[in-house]
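Apart from one protein chain that is not included, each protein chain of the complex appears where it belongs.
Labels A and B are assigned to the chains in the order they are written; within every chain, residues are numbered from 1.
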Amino acid sequence: MKLANQLLQTVILSVAALLLGTAPSRAQSASLSSSSSPVYREVTDETGRSVRVPQPVRRIVSLAPSLTETVYALGLQDRLVGDTEFCDYPPDAQKKTKVGGAVNPSLEQIAALHPDLVLVTKGLNRLETVHALDNLGISSYATDPHTVNDIIASTKKLADLLGVPEAGASVAAEMERQLAALQRRLASSPAKRVLFVVWHQPLISVGKHTFIADALRYAGAVSIVDAEQDWPQVSLEEAARLQPDYLAFAASHSEASPPGLEALSTLPGWRIMEAVANRRYAVISDAVNRPAPRIVSAIEELARQLHPELLAEKPENLNENSVKEKMEKEKTGKDKDEKTPPPPIQPPHLAFSLPSGGLRGSDAVPGGRACAR
Amino acid sequence: MSPGSSHARHLAEAGRLANEIRLSVEQISYAYSANPAQAPLFTLEATSFQARPGEIVAILGPNASGKSTLLKLIAGALAPLSGRILLNGFVTHSLTPRTRAQRIAVVQQESRLLFPARAWEFVLQGRHAHGRSLRFESEDDIIIAKNALAQVGAADLSDRWMDQISGGEKQRVILARALAQQPLLLLLDEPTLHLDIAAQIGLLDALRRLAAANRYTVVVVTHELNLAAEYADQVVLMQRGRCLRVGPPINIYQRELLEQVFQTPLTVELGSSGRPRVTVLAGTEA
Partner (left out) sequence: MRPLTLRRLLLQCFALLVILFVVVVIAIKFGAVPVSLYALGRDLWNVLLHQRTNISSDYVLIIQNIRLPRILLGIMVGASLSVAGTSFQALLRNPLADPYVLGVSSGAGLGAILALIVEPHVTLSPVFAALLTPLGAFLGAAATVTVVYLLGRREGQIDSTTLLLGGVITASFISAIIMFLMSTLTGNLRGLSFWLMGDLSTPLQRSVYWFLGIGFLVASGAIYTTASDLNLLLAGEKEAMHLGVDVPRVRLVVYIAASLLTGLAVSVSGAIGYVGLIVPHVMRLIFGSDHRTLLPTAAIGGAIAVVFADTLARTVVAPNELAVGAVTAVVGAPLFIYLLRRRLA
């Protein structure tokens, strides 16, 4: 009876409190979540929203795998207090507190983590989630990269916002350097015409304004689909008419190839594509799906499979300097590099800049994935 | 003023009321046209008749003779093309649905229910027009509903579900609901259609008793020539949208007239009750 009474009071009071407007203002709850003196920095995020971000950012929740990877690449993994169930890279990210999926995260789980900043990306998260966070007085910052250059710029801006501009510059420089090296090698070769398969039943590909389409260009390829929409559904007739040189698939590292890949050549609608009949498939890491620094490795991986004649060497030879440096760093744990600016906190996670062999396991034979005739 | 003269006046008043015309159907007609360009199609040509309290009027006629149209017009469900229907001096179709329901009760052939209801709930529906739109039934309503059930001999059905009683019982409960409306005018559309002979007689006996006791004016649409002859004070004979005759059964039930209206050979004789009796001669002309 006493308990029931208490419960009754609980509910009545809570409802009353809610209705009478005792909800804290934005500043109030923000001050609750960051214990120190609230200093704010007003920035405009990539979707054009004006965002107030408490400084310094000590507690980060990431709502996208790409942002989780970026946070790790910047060496800020200790500040990451929560991420999504899809955040599986690097493996350590799986140990973070999960707040649900990217589309439908649990707001209360996010709130319970008292983040200073929630990172979202326009391509994956919902606007409603951002509005909800706004209503709760939780700062959120949205990225919206459409090209590989955007990814680099986005990484730098984010590093700046999170107070580690040097790490950002270093990661960006490394990405640019690797891409430039790749461009030099591919310069002489004409671009391969590729159908990037996001989903095969129905056939979904990428539109021209996506970072994936741009990544294909860096890999010495061009998407045969030239759609305004980001994720266009492509008819098989159209694909057959355009006759791609290669079909490109992204496989998560937990599986060798996308399910059903072998069966494709038995399907009548697909067989009419010569690339399918001849099994000219390029299967690369799903890092290509994530607008994070690691996309560079996916680009290299794709380039090696599409242009085996130009990039036949071992991956170590591709960027001999950088890899040597890294191996050195791994051994010594120190930064004795003079060519690149020293990372300020920790060496950025090596995996992001390693050629893909590193992340897919040593079984990946360079060039072997492109099942050319 | 002496008590005696008051009493006399009261009696005179009662006598006047008893002889007063309650229902007056004056030259009403009804027509509809599928579209404005077409000539209207008459389903009822000018019809007149009058009825007093306690009288039973039977509307007779073959199918598509306009019987149901006439009943709908009297009920106020249709507005007449011409003419008017007066109930105690009020034009029926211009009354609000509420006022009309306080004065006219309509008993349909059957009542279909979407969700199950008990008989008493069903009878209480008759009190709807007498209360405010949102309220709970009063003690009076309950007494009236109980009386209505008792009057049709269905008091024991009160707590039964409407979908679990026989057709005859159901018809009595439907009649009880009409009585609960405490109407001046009781309209019945082929009430005996689904009943066996005993139930038909039972219903019409009850109707005659109630009409006499409660001074209802009753208008019944029926196909049953002999039941109409037995129970009606007046008969309205219809054919193809036209009212042919109005009068007591003895005047209407003439062999030639009925043979012409119903398109079948028959004989008419006088029954033991002093009412005419019709026998259809099936197969004689075949």
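The criterion applied here is as follows: contacts are C-beta pairs under 8 Å (C-beta built on N, C-alpha and C of every residue); 3 or more make two chains touch, one makes a residue touch a chain.
Keep in mind that what you see is a predicted model, and the values were worked out from it rather than measured.
Among the chains on display, the ones the left-out chain touches in the entire complex are A, B. Of the listed positions A:55, A:68 or A:129, the one in contact with the omitted chain in the full complex is A:129. For the chain left out of this panel, the touching residue among B:24, B:48 or B:158 is B:158. Interface note for the absent chain: among B:97, B:153 or B:271, the touching residue is B:97. Of the residues in chain A, those that touch the hidden partner chain are 6-11, 13-15, 17-18, 21-24, 29, 32-33, 85, 98-101, 103-109, 111-112, 114, 126-129, 131-132, 135-136, 228-230, 233.
For chain B, the residues touching the absent chain in the complete assembly are 75, 77, 96-98, 100-102, 104-106, 108, 111-117, 120-121, 124-126, 128-129, 131, 133-137, 141-142, 145-146, 158-159, 181.
Going forward, only the chains that are shown with their structure count from here on.
Once the centre of each chain is set as its mean CA position, chain A and chain B turn out to be 81 Å apart.
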